[in-house]
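The structure is given below, and queries will be raised subsequently.
What you see is the complex with one protein chain gone and the rest in place.
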């Protein structure tokens, strides 16, 4: 396998898309192009145009060197890589959606608005919140929407200068502190106790009048449900700080518990996790944000939903049509230019409609079953341990530590991951959460069959065996994948850094250094 | 790679398609199933139902072990494996076509009928014939339609008992004699002369009052245009036999010559060759048959088109609608139950519409250019020769003979084919046409770039070099493909023959022998 | 390239075409082909959209069968056959790089074998009609010397016409067997009277063209075997979730239409001709069409697939081949394999039940609407004749009334069975909801009451 970079093809001035003849008549009528010389491009972009057949072949080959849920299990912890049903693909990619302009007259898009309106309502009911915006384009974007909303909340209350801190557990995803920073907050970290819950003492020590909010993932990235969530909520609310629910792990409690019932004020959902829209190699996602519609300012009649960024679909009783409500004066405003990522939104709609509440509850049941069954299968495998919350049931995921293995054989979590790759599995999330040494975070979701889980566990046992018997062999993994060990240092070094073909070529020519 | 057979999965009584809940109410209303015991199936078919994700994974893996034009050049002679444009895919697979029942009221399918009517007309003009039926489902099916029409012709003229012979050149596809047999004719073979044309003397010797028709492919399977076609037509017509044009190689003369102009009475086209509808691993095809609408019986006003099998789309001037004309009393009747293979038909329509006459002529120009350029590239390569019609331009394809190579090194045409496979090319058609020893029939079509043709020629040179320097190495090919040399004897032997998993399992169990 | 070849222009490469026949570019351009010029993709897409929008958008799937049925096509089927590796592949003559394609086709053969409980299934024929026609030819080849073939009158008349066209040149006499006017089933007495030592074979379609479940297939087949005739069963795969498979009923050959297994109706094609035989080399050697078989690599270490018994086929045997078929419906066979893999036996059973229930529910509702839905006494699967003889309307008028409300009614059968008069076959599948059926019944009832036109 050695597929050329598309730009290595000779540029013969060819184009693979027939555009001509349609517009000849308008060009004849118009005559010359009058664009001022100073901004007129002299030569077309240096991009070889290829016949469609060569484009298809090239990207077909590249796709065959890619790996997704369609190729086999992708038990990446915290990523909820479940199957992406094809019925949703067929509907979400429908041209009757693709061809709609976001600023089109609402009366011309009633079908889509009805779908989006219902989705807002369903997500509110699933989370136990009151109002959902479908605006954010991804989970982290939802977090940004959420923390900006927290900021607006304190601004409206006139305390933005005081409320400077967002508390985040040490097991949190990197996006949480990063989002807090994006909204101008300072992040305060609280540790996780041995039982897998947040250390309440430590939390009490940091919560205070500077606290603007708390962001937590529940179940946590350890796959554990926060047992003292009631106390946490109460404590944080005492300081009029808001509770933010990171929905990354909702797949573990879907239909069993709702952030709204736990007292959270704001929650985001990852539709490309829990609601089966595909990851696409890193997007598009969709990260709706839902809030409790609590009163923020009684005199001015401002509620929390008024602060949310983005557009809301509302039903105009009087005219009997759905309308798009643009963000009002108290709102965060817009965090992307237009509505939201409609394709994943419709995908999630189809998913929810096809499962109904019964099916959604079965999702978390099957996901949690898979996790705990897997735990039983690998319990006692030499070299691995499951830190935190000993004996507790995990929810959507489990975190193994290969610390003993690493210490005793030198075979690290990364080596284990490559050993799984070699057996045709996608590797687990490694070295995350940060509080677990040599972490391997595994999440099967409800999509994987019992056979796949068992095969995966078998492979882990085999890896353990090889590591103890012949650690040198284990250090050679992966050997079955398309490329061998990659030179990451070269990739990152300023001298050799080549983030585009253009840079690579210019460095070869000595034009850049 | 070792993908299990789908039936090896455990049957857990699962189904991957949710059918339920929709029809519960009708089943409740109906009550019991009253099918008589004697014909009621006792247990469901022994087929494991799989979750959609496992189905997708299985067939994705199988597809990755398949190879088509989307993967690289498939220069199979006589197969015209050109690129299948995705715009046609998008349109031909449209649900507004898929959901139409063939017996639906014509007034409800006017859009499709208009397309099919225009296609009939275009194909008639492309071939220089008068009337085309879109009924036949493949090239060979078109041949059957054609020879049955020849038979009807002689029946209507009351001479079916006399007209028993169909003449076929020795370079013909196997389908020609097989089709003649299907229509109850005896096949008479005429040899090809050294110049690549039909041996006129030999033809004169066999044409006679028993001759019902002559079937030829022009350009022939040697890629040569039959230069004496005028004489042949005249000769055959003298005996009131019909001339049948096998359209397999039309891609070599598209827009340059038409069977109708040459005097042919009947012609079939392979839309899945010349008109870019995809082969699908062996179908669906479409093999429309066009005829000159000559009078067959003046008194009864029977014309050749009245004999054609299948349905014709006609325009009803009076009502201003398109109608479906069912086969009349003189017709061959039906050779499939309903209209035709509409998906490839619409595909071809899109192809013709997108190219227009200008583009269609460029198709044959590029295809013929590719052939003759390739010939120049490999001329003089040791071990290969190009028999017949020395120095003549080839049209859509060329036939190399590896006879010298085989004689001098023991490396056969089949070994050469495997050596091409090994380099990532699809092999050429081998050992065909039968009149060429160690034949390698190569057809690039207009789709292949000059770079691909050059790479292919380079590989042939390399193969020649290896064959002469190290024939043992050449005999080991292929080494890069997924499976090594296959045991065809075991596949074919009655004791081990396993045309289904069921047979394989029953033989293992000793239930079959 | 021209320089390498040594010509001045590309036209020169066509100089071997005698000038009389060589088209001038101007003349070619003048012909009515396409739209007289290349269309850009943008305009092509618009144009096709406009054309297809001329098809009527019906309010429900048509209530029509007659051998082709509206069924649900799971998107995963379309997805699979749209993958270029399958879509653009050639017939797998080059086994080494076509193992995946061959396994997929082998799986179609194998899955179909389980559904039919027949051991050998070929890689596909064009459709039911042509599969049946080839079966009759095969029967004549196997039972050489016998020239008679019995074909019941309640066989699909479209299939019958295909059999006629295929068999006519071979001097095979097609002898019609009647049906029982009360039950709708094949008339067993008539079978007995016509079966003789001249009879090469017998066909029974079940459910038959009227949708009626033939309860006596096994007896017919036993009788045939007693007289040395071969037996051919015609099946509708969706019914086989509930009906005994042909393999259990004594069929030597089974044919049928695979369109119902995940294929669109496509206005008539591509469909999928099913062709299966008992495991008997005498039969297998006479089968038409391609067969993919399971074998191993020559060193025996790995499974492999190859085309087997190719010597039956036209590219080897030429005029002596068992058929001229070459291109078949491979991609459609893969579609059916995906469909069967997805549903499994359990799903196929359930599918069959839903079809049965919906049709029987419709029978109830149409009866309530005042129609005669008991033309025949025997039970039916998902289709049944509705007689309008007693209601004072021609079916044509009823059809117009339905169409005016954008509903497509059944198939008028009076042309093929004058004895049934104003009768139409109505079909119901899993795509028809209860609401659809209620709408049909309600509308028919309106029409009978004389309320024509758009509501």
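Letters A, B and C name the chains as they come in the text, with residue numbers starting at 1 for each one.
FYI, a residue touches a chain if its C-beta (ideal position, glycine included) is under 8 Å from a C-beta of that chain, and two chains touch if they have at least 3 such contacts.
Model, not experiment: these values are computed from the prediction.
A.B. asks: Over the full complex, note down every shown chain the hidden chain is touching.
C.D. replies: A, B, C
A.B. asks: From the list A:19, A:162, A:205 or A:295, which touches the chain that is not on show?
C.D. replies: Only one of A:19, A:162, A:205 or A:295 touches the chain omitted from view, namely A:19.
A.B. asks: For the chain that got dropped from the picture, name the residues of chain C it touches.
C.D. replies: That gives, for chain C, the contact residues 41-43, 45-46, 72, 74, 79, 82-84, 430-431, 433.
A.B. asks: Given the full complex, what residues of chain B touch the hidden partner chain?
C.D. replies: Missing-chain contacts on chain B: residues 17-22, 56, 60, 86-87, 89-90.
Going forward, only the chains that are shown with their structure count from here on.
A.B. asks: Based on the touch definition given at the start, go ahead and assign the chain network to line, ring, star, complete or other.
C.D. replies: complete
A.B. asks: Comparing the two chain pairs, does B-C have more C-beta contacts than A-C, or is it the other way round?
C.D. replies: B-C
A.B. asks: How big is the gap, in whole Å, between where the Cα atoms of chain A centre and where those of chain C centre?
C.D. replies: 46
A.B. asks: List the centre-to-centre spacing of chain B and chain C in whole Å, with centres computed as mean CA coordinates.
C.D. replies: From the centre of chain B to the centre of chain C is 20 Å.
A.B. asks: Which residue numbers or ranges of chain A touch two or more of the other chains?
C.D. replies: 18, 56, 60, 86
A.B. asks: Return the residues of chain C touching two or more other chains; collapse runs of consecutive numbers into ranges.
C.D. replies: 37-39, 41, 74, 76, 78-79, 84-85
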